[in-house]
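With one protein chain withheld, the remaining protein chains of the complex are depicted in position.
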């Protein structure tokens, strides 16, 4: 009976010596993975923030029901109930003549002095109806407006038809851009990582074949490569996200400038997305290594 | 004296047979180049359009000089001269009470009926001054406003300070995003193409070395590789731009929707940029091939 | 072998072995042979006679188009890939084209065969040192294989094949790049291994190596066995 040792340390040694021997390629690979992850997450960050801005714009959407006369609270409660029957209504708010005048003055901003010789009576009282996000298509709003017109004392229902069309066109463009760029960038990441893995492997195909001829087990051959993919993917993705964070700090600040008045409050990728990208990048590297090593093993 | 033929056909034959032998790698390389060019030009397209939108927003920027009373044309001509003295003024336009009222009614849109019982007299006459793009920083406009206040009959100078701050913050973000993404995408293109070239070359290093041992001239060895880079780069870049055009047709249409009211009129990359990208992508491939072949020749 | 019942006294048995490479290149035809533990067997024949093909079939680098190979009493075609890994570690092969890793040191190349078998490091050091000494390579042990002369590389290939004290050693043209003296070192190693029970099968065109050695000789011609010193009468 021949003496044999525990295989684990031997395999670990093999992994370590592989890493030590090929570190220039490894560093290049690391940098490649980092760049791929950085590009992907950079555009994800930009696009998520654009989508968030789009959503925030959407929140400004509301319908105004102009009324013939001021309404007392009990009647208002009945009206609100009737409105909410339509479904998917987020908020219903009554605005008296007085409030309407104050708000209009606000909207005029520096031009408010043109109202100086007018009294609050010239604006009618109104009810503002804010639909939920699920109810934002032009068609839905048309139906809601028709429903609101059936309420008693309603003179007119008004909502930013023009604005809504702008907004939904903008959203459609944004979604198309996000979709296409997502696909392109994922493809890019897959291509880049698989290229880098194949490049690293090209130099070692010979080694794999010889190990097989000597009767090395599949795990003896694969584990070093997979460990390498794990290390490279994990480190590369992590560094990519770190670089993104640095960029974010630099761009985030000018944006947080009160200049944009809360319309565009940037936020970093949420933690689960960050984690997802790192895990995804790592997995991509590992899977790519496994595929390449398996291909080499099959020969 | 031994018989020798014209070297050109022999080198061309060599190129052709190389292409024929390695077409699967070639196709992969082509696809890689195409993807890299597509990603780069896609984001360039999106960003150029965003910048154009930013610029268009900037064109809406003007200062309004409110006047105490209506002004006759001869006086107006003098005033205009005085204003233009400041320099970098694009347009100066007089608005009478009548015109101001009409425009305000327009701006109110569906809410215009609130003006029903008001006469045109309640809005003052004004001069609108549009600065050139070179005069759009908050500071410059502050100085221009001060200059305008010194004009006779001026009661007040007004310009969208809020709006201006929003706009310049937005522009700063946009520029940072464009800058960072430009650098990242160029790096990505360089990396991708050089990876793909090195991968294609790895299989042929042996061939190059043997050709050298046999006394092949540098051009005999290099030309096939450079031709390959040229073909791959030219075709790949061209296909990438073609794919971008297809995408543009698909996204361009919803955007051309009148919904956006001219705020965002998309345009494809201008011809020189398109040509530049194709030439640049091709050059990158050729240079990358040359570098790799030269490295192999040095060994 | 430790955990399988030996059903044969032979390390290798080939039965009517044939090999046709696509499209129709018949490299081997109807070759039968046996090799017992401790036996040294020479396979000879001119260039292209099928010597390497025979060795490749025995270590399953190629699969036969006809006939079968029994290795340690098992039908080679029926061995699963996991078990084949274990069997490969018990077969040492010195390839005609060496198949060494040029960037690794001589020591490391030889040690590899023992490392994949998870041998203790001390044992590996001892064994590798001794083998390199026997083959006159001690002063090259830390050099990358690419720095060696081809004759030196050939001896490294032989050392690697012998490293695990294999039950079967296949050597393809082990002295092709060697002078008489170095060739003798290789032969001495083969004899030592055989004395410890290893079956050695060596393909060679080198008449000096086997003539008057007393070892068995098989001669191939265009893929057919035309001479077998043990069964002279059969031909």
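Order as written gives the chain letters A, B and C; numbering starts at 1 within each chain.
As a working rule, a contact is a pair of C-beta atoms (placed from the backbone, for glycine too) under 8 Å apart; a residue touches a chain by one contact, two chains touch by 3 or more.
Everything numeric here is computed off the predicted structure, so don't read it as measured data.
For the chain excluded from display, the touched partners among the shown chains of the whole complex are B, C.
Within the set C:9, C:133 or C:147, the residue that contacts the chain not displayed is C:147. Of the candidate positions B:98, B:155 or B:217, contact with the unshown chain belongs to B:217.
Within chain B, the residues in touch with the undisplayed chain are 1-7, 10, 14, 21, 206-207, 209-211, 213-218, 220.
In the full complex, the hidden chain is touched by chain C at residues 21, 25, 45-48, 51-52, 96-97, 147, 149-152, 154-155, 173, 176-182, 205, 207.
In the analysis below, only the chains that are shown with their structure count from here on.
The greatest centre-to-centre gap from chain C, using C-alpha centroids, is found for B.
Once the centre of each chain is set as its mean CA position, chain B and chain C turn out to be 68 Å apart.
Chain C has its Cα centroid 62 Å from the Cα centroid of chain A. Among the residues of chain A, none is in touch with two or more other chains.
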